[in-house]
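Just dropping this structure here.
Every protein chain but one is kept in place in this view of the complex.
We just call them A and B in the order they show up, numbering each chain from 1.
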Amino acid sequence: MGEFQLFPVQASTLAPEVDHLLYFLLAVTVFFTLLIFGAIFYFAIRYRRRSEKELPHVVHGGYTLEILWSVIPFGLTMVMFTWGASVFFTGARPPDNAMQIYAVGKQWMWKLEHMEGVREINELHVPVGRPVRITMASEDVIHSFYVPAFRTKQDVVPGRYTTTWFTPTKVGRYHLFCAEYCGTRHSGMIGWVYVMEPRDYEDWLGGGTGGGSLAENGKLLFQQLACSNCHKDDNSGRCPTLVGLFGKDVQLSGGGKVKADEAYLRESILQPQAKIVAGYEPVMPTFTGLVNEDQVVQLVEYVKSLGPKPSAQAAGAPAAKK
Amino acid sequence: MADHARAETLALRVQFDTAEQQKDASTLGMWIFLITEIMFFGGMFAAYTVYRTWYPTVFAVASTSLNAPIGAANTCILLFSSFTMVMAVRAGQLGRQRMIVFFLVLTLLFGFAFLGVKAVEWKEKFDEHHIPGQAEFHLEGLPATQQATAQLFFSLYFAMTGLHAAHMVVGAGILIFLIVHARKGRYSADYYTPVDVAGLYWHFVDIIWIFLFPLLYLIDRHLGK
Partner (left out) sequence: MITTAVQEREHYLNASYGLKSWLLTKDHKRIGLLYLATITLFFFLGGAFATLIRVELLTPQGDLVSSETYNKLFTMHAVAMIFFFMIPSIPAVLGNFFLPIMIGARDLAFPKINLLSWYLLVIGGLFSLFAMIAGGVDTGWTFYTPYSTAYSNSWVIATALGIFIAGFSSILTGLNFVVTVHTMRAPGMTWFRMPLFVWSNYATSLIQILGTPVLAVTIVLVFVERVFHLGIFDPARGGDPVLFQHLFWFYSHPAVYIMVLPAMGVISELISTYSRKPVFGYHFVAFSSLAIAVLGFLVWGHHLFVSGQSLYAGLVFSFLSYFVAIPSAIKVFNWTATLYKGSITYHTPMLYAFGFIGLFTIGGLTGLFLAALGIDVHVTDTYFVVAHFHYIMVGGTIMAYLGGMHYWWPKMTGRMYPEGWARLSALVIFLGFNLTFFPQFILGYLGMPRRYHAYPEEFQVLNVLSTAGASVLAVGYLMPMIYFIWSLRYGKIAPANPWGATGLEWKTSSPPPLHNFDGTPVVTHGAYDYTTVMGEEIEVG
């Protein structure tokens, strides 16, 4: 048997925040449970039937009591709601300087890719103390990326990107689970998150497979797929240039604007006709089936690397908006 | 149950005290059933709303491929059938037994006509390769990249019209039951509740179609093919 524990380790900046809210809820729960159990025990003994002919006085309801025991719980729940929502929003909005990692869930493994091009399966290495943002896609069914020590969980839904983030605070090894039932080997879709000292992390990265960064691979793919025939750097092609695109607002034909974020880029690769840039014809073919989620990630990263420089890019990223 | 003989003619069942109570119960029962039907179709209308909002252009183009004149004609057939259903209920109120049978038969024929037209329309979809899930699916007027999304429209089209047609078939069954009983002289001015509540059902199925027709056939008709 493994080591017995009653409480999970706190290994992210979010974990203590979630736990504090838990303590408050636990206190409320214990108080009311004792109150109700105590009252039942006390009344049951104090007012036990002493004679078969006993007929108690009828006590009709009292409005004061009813209002009291409606308003007090309501007040308490509103504290829970506000507190819970504020923790949730902290956990849902990655900070601007978060380092980016991509994750792809498929039956039954996690594939993770670092910006530098290092790939891992069912393992994720991250440096301690730095916010990490994970953008996730699924190749088949719904999965869920869950690291209990970080108190974060996010479903990975086929057909769209979802994101989660955390800042690890403690060096160590933590469980990574798939929390959304995904078929036969659901309970085997697990792995480890290794939180390392920044220097160890750099060493680890350096020792990884030297297959080029995501953006570099994306550039190769961009040329292989002949994307550059139409998307020209100087905007002379049949399609809009991708230089400086990321993070900007794009005018669409038929009115409306869309922010060029990862989700938009992904959609434009897989379903090019969904949103057409104003002034252009819908001539781009779909790449659904031609590229897998890993390759979409590389292409997206390549386009991002063409975009405004990182500082401006961060300010433009939708999720980073404060 | 003082007047046993009268109770018999009114088909008063043992759990009820009066004929009025029995009629109230039956009518309320049917109205509640129709509420459940609204929730049933409501789920699909919700799905329709989501996808039409997401893919307005695809839905508009896919909609133009449906045969609007035939759909309109079918709408008229269904409206006529509702009218003859009303006449059957009226005949019940008046206690005119042969008229009940006549109008019920007429309603049934209109119902079959609707289903027949529907079958022809579905056949057309097969001929035109507008069947979602088939490899040869192709909708003219849309680029290759949006063929998949066009399947979504036809998925909804078949699910919605299919379930509506299933309700028509059930309705036809009810009509046949009523016709058999009406021919035996079961219904009179004192007791025509079954005809009445069946009428409620028939009109409900009619109204569902009144919503389906514009939602499926008449999106941005002006775009042309």
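Note that in this section a contact is a pair of C-beta atoms (placed from the backbone, for glycine too) under 8 Å apart; a residue touches a chain by one contact, two chains touch by 3 or more.
Note that the structure is predicted; figures quoted are calculated from it, not measured.
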Shown chains touched by the chain that is not drawn here: A, B
Hidden partner interface residues of subunit A, rising order: 1-8, 17-18, 21-22, 25, 28-29, 32-33, 36-37, 39-40, 43-44, 47-50, 53-62, 65-66, 69-70, 73-74, 77-78, 80-81, 83-92, 107, 140-142, 144, 146, 148-149, 151-155, 157-160, 162, 175, 177-188, 190, 271, 288
Residues of subunit B (touch criterion as defined above) contacting the omitted chain: 13-17, 21, 24-25, 28-29, 32-33, 35-37, 39-44, 46-47, 50-51, 54-55, 132-134, 148-149, 151-152, 154-156, 158-159, 162-163
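Heads up, the rule we're going with is that only the chains that are shown with their structure count from here on.
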Residue ranges of subunit A in contact with subunit B within the complex: 254, 271-274, 282, 284-286, 288
Residue ranges of subunit B touching subunit A (in the complex, touch as defined): 55, 57, 143-146, 148-149
